[in-house]
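Removed: one protein chain of the complex. Kept in place: all other protein chains.
Letters are used for the chains, namely A, B and C, taken in the order the chains are written, and counting of residues starts over at 1 for each.
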Amino acid sequence: MPTPTAPTPHPSGDNRFKLLDRAITKHQSRGDALIEVLHAAQGIFGFLENDLLIYIARALKLPLSRVYGVATFYHFFTLKPKGKHTFVLCTGTACYVKGASKIQHAAEECCKVKFGQTTSDNKISLISARCVGSCGLAPVAVLDDHVAGKMTPESAIARLKTWQEQPDEVTT
Amino acid sequence: MKLKVATVWLGGCSGCHMSLLDLDERLIDLADRITLVYSPIADVKDFPRDVDVTLVEGAVANVEHEEFAHLIRRNSRFVVSFGDCAVTGNVTAMRNGLDTEEVLKRSYVELADLTPRIPRDYPTIAELMPQARPLHEFITVDAFIHGCPPTADQIWTAVSELLEGKKPALSHVFLRYG
Amino acid sequence: MTVEDLQELAEQEQARQAKFSHRLMYCSAAGCVSCGSLNIRDMLKKALQEKNLADKVEVIGTGCMGLCGEGPLVKVLPEGTLYQRVDEAAAKRIVDEHLVQGPIVQDNVVDITHPFFAAQFKIVLENCGRIDAERIEEYIAVNGYEALARVVTEMQPGEVIEEVRKSGIRGRGGAGYPTGLKWGIVRKVPSDTKYVVCNADEGDPGAFMDRSVLEGDPHRILEGMAIAGYAIGAQQGYIYVRAEYPLAIERLRLAIKQAERVGLLGNRILESQFNFRIDLRIGAGAFVCGEETALIRSIEGRRGRPRPRPPYPSERGLWGMPTLLNNVETFANIAPIIRNGSSWFNAIGIPKSTGTKVFALAGKIRNTGLIEVPMGIPLRKIVFDMGGGTPEGTEFKAAQTGGPSGGCIPAEHLDVPVDYESLNAVGSIMGSGGMIVMDSTSQMVDVAKYFMDFCKDESCGKCIPCRVGTVHIHGLLEKIAAGKATTDDLGLLEELCVMVKETSLCGLGQSAPNPVLSTLRFFRHEYEELLKQPETFVPSGNGNDPTTH
Partner (left out) sequence: MAIVTLTIDGEQLSAKDDESLLQVARQHKIDIPTLCHLDGISDVGACRLCLVEVEGWTKLAPACTTRPLEGMVVHTSTDRLKKYRRMIVGLLASEGNHQCAVCTVNNHCELQNLAYDVGLLYVRVPYLYPDKHIDASHESFILDHNRCVLCTRCVRVCHEVEGAHVWDIAGRGIDCEIISDLNQPWGSSESCTSCGKCVLVCPTGALVKKGESVAEMEKHTEFLKYIVTARRKGEWISVDTDEE
């Protein structure tokens, strides 16, 4: 279905905006598709920068404050870039009963940041999840998108240490 | 028998005590009926035991205040939070969002006229608590006199009721913050 | 597609499956995938190739098989032999020994006569672990969409609702509102546009019932929703599913596409006059969106903040239109009810709570995993017979049902039948199906603190009692746990809990204090042991030390 106004290319020339436009067009630029579009944007860009939020607000014809309000209401959306590695600790009830809090303390101690934060060298983000649904393997962590069950504080620290000791990549 | 009354000045501006002095000629009346056993306006060093009523002005802002609050509680039959700082933290608590170090620097260094220096090396100066907090968060408080400062009339009503042996119900009449 | 086409499709698939001597079902749900079931799949395929069995034996990824603590799981059909902790060597042995020679691999076989399996009654999970969730044909081959076919060709909407009402099924999302009654209400509201919404925002931490159904048998939900749409007069359905369940989302997308392709969703379904479409809406991590008015706002692309009811969604829901909202497990029960009749369903469970309930059994218990049991089963049977009791050397202390909105059930109430009313009577709720077992090592003040930490983080912030009250309840629990609280603090805690429960706007706030209230009810001594008396006046005659300043 042709859209009434073809989106003009983003002035930055960033091709990722084309992908985003596709997602927006798929929802006919409807305001009620805001959450869907934010999902798409985060999938494409990794996180939701202010510029991106403005772009989405304009495209969906929504007030800026509503877009910001929605983006900050849902924990899935992040307005800051994530670290190179992500350590997602499940804090669901089963994991809690099996001692997830000990792992939490160990990880925070090891990385010197709290859960919900990223280390200052941008290497590791500590994230807590409410339940990853693998309760039989509690306590569970998701290490760079890989589910690891029956975690211990020691195994958590071991993994974090290997991440910390990885040399910095040369950025261009 | 005269009622033994103490007044205490913790983290506050002493405005509540000024308001107490605003009782004016009623002070003479009061003097006949109470003994002021401890007060910033009386030269008594130690907080006595078996005090009947203690009015506490100010928030609990440093470690000495906290310790003192407990002593007041043990030694007083009736403890009254006297003024908004004691009741809510009020202006004293406005520094609570700041780091204590910043607060000290601002007060003792940046705003100092003479010898800008944080007075850390005097053991007699109590350490600031991270937050100034109302009295009732530390000890059980029996009555509250509101206002910043409470008016002389409020104070007079409260004290009069206390002298009659009643727990002051003034707060409903005189309830006013600020 | 006509009803005859549907039958033909089922027969074709049955015939296709009959060509295989065996079907190897490996569990491809999140639990087993995380212990390497995909690797096991490759091993099985490789082993089959080596034995030239690739044409005779099919390898299929299925939904959750239940015994999540012992994965990866592999099931051999038609025998139904279940293997646990299948590693590479075991995978090879299953092919070499079981498939080629015949004897089952004793080292890995699971005793399915154990009460964990034997005491189950599967309706919702009947296809989980039995079919390939990614092929609509497999669902059709096991009587899938038969109920929808009957509904659109033979039944009037009123008859469908009557059948659901007579089945006695109650909402499986937690509150237990009679489903048939709800459908009837939405049907009666006059409106050209109505919606069916499936709540798949399973947010209870420690529960994964809905995810297992969505991953293992997505068409069952589509069928249930389409039947609901026909009954209430809706043409559009939405499934609101959590973003945390990527596999479920993927399978649902696929399932919708397949159903549309063969004409089981879309216009003129099965050549009737009934049109019904389903779209997915992806949640973004907010527990409160399980609350119906918040969920509706979220579908509308807004902050998921609840609003006061009435008006109820059945009257004014999505975009102001009458909306029927049920959860995954409720919809999953619909097709079997229509297929087998309400009296069949009615006979399962107990009179006021009919049918079955799926529970995610976890915590300090030997057998963790997913179970489906008839309503009214004693809790003791679940915990001890099926779950195998608490680990060696510890004692059962309590079972938490209903997650952060529920309560704990102590040992003295272990004989409580698991149904809506009985659980309420002991201060808990049925909830969506999380069941966490705690043993003598669990500190109940800590448990309450854990749930309150969850609730304060998940509070949307709209109403004051929940936004601020939960923070203070949590703070008081921390103070108590740290041994700094007095008896006055405990009094305040109780008052706050009751206030938050009675004054909060939505179900999240109204139920947030439940874990505190229920642990206080049964384990008050654990709180009291941590308290001290508030300081009071000490007359000078009593004190020895001269306390001076």
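The rule is short, and it goes like this: a contact is a pair of C-beta atoms (placed from the backbone, for glycine too) under 8 Å apart; a residue touches a chain by one contact, two chains touch by 3 or more.
None of these values were measured; they are calculated from a predicted model.
J.: Looking at the whole complex, which visible chains does the left-out chain touch?
T.: Among the chains that are shown, those touched by the missing chain are A, B, C.
J.: Of B:Val5, B:Ile72, B:Ala93 or B:Ala158, which residue touches the hidden chain?
T.: Spelled out, the listed residue whose C-beta touches the missing chain is B:Ala93.
J.: Can you work out which residue in C:Arg220, C:Arg281 or C:Arg302 touches the chain that's missing from view?
T.: Looking across C:Arg220, C:Arg281 or C:Arg302, the contact with the absent chain belongs to C:Arg302.
J.: Determine and list the subunit A residues touching the chain excluded from the picture.
T.: Those residues of subunit A that touch the unshown chain are 50, 53-54, 63-69, 72-73, 75.
J.: By the contact definition given up top, give the residues of subunit B that touch the hidden chain.
T.: On the subunit B side, contact with the omitted chain comes from 81, 84, 87-91, 93-94, 96-97, 131, 133-134, 136-137, 141, 144, 148, 171-172, 175-178.
J.: Over the whole complex, note the residues of subunit C touching the chain we left out.
T.: Spelled out for subunit C, the touching residues are 286, 302-303, 305, 307-308, 310-311, 316, 320, 456-465, 467-472, 475, 492, 495-496, 499, 502-505, 510.
Please note the rule applied: only the chains that are shown with their structure count from here on.
J.: Could you grab the centroid distance between subunit B and subunit C? Build each centroid from C-alpha atoms only and quote it in angstrom.
T.: The separation of the two C-alpha centroids amounts to 56 Å.
J.: For subunit A and subunit C, let me know how many angstrom lie between their CA-based centres, rounded off.
T.: It comes to 25 Å between the two C-alpha centres.
J.: Note the residues in subunit A that touch 2 or more other chains, in rising order.
T.: Expected reply: no residues.
J.: Taking the complex as given, what residues does subunit A use to touch subunit C?
T.: Per the stated touch rule, the residues are 30-36, 38-39, 66, 69-70, 73-77, 91-98, 129-138, 140, 146-149.
J.: For the complex, which residues does subunit B have touching subunit C?
T.: Listed in rising order, the residues of subunit B that touch subunit C are 45-50, 68, 70-71, 73-77, 139-140.
J.: Could you please specify the touching residues of subunit C with respect to subunit B in the complex?
T.: 488, 534-540, 543, 546-549
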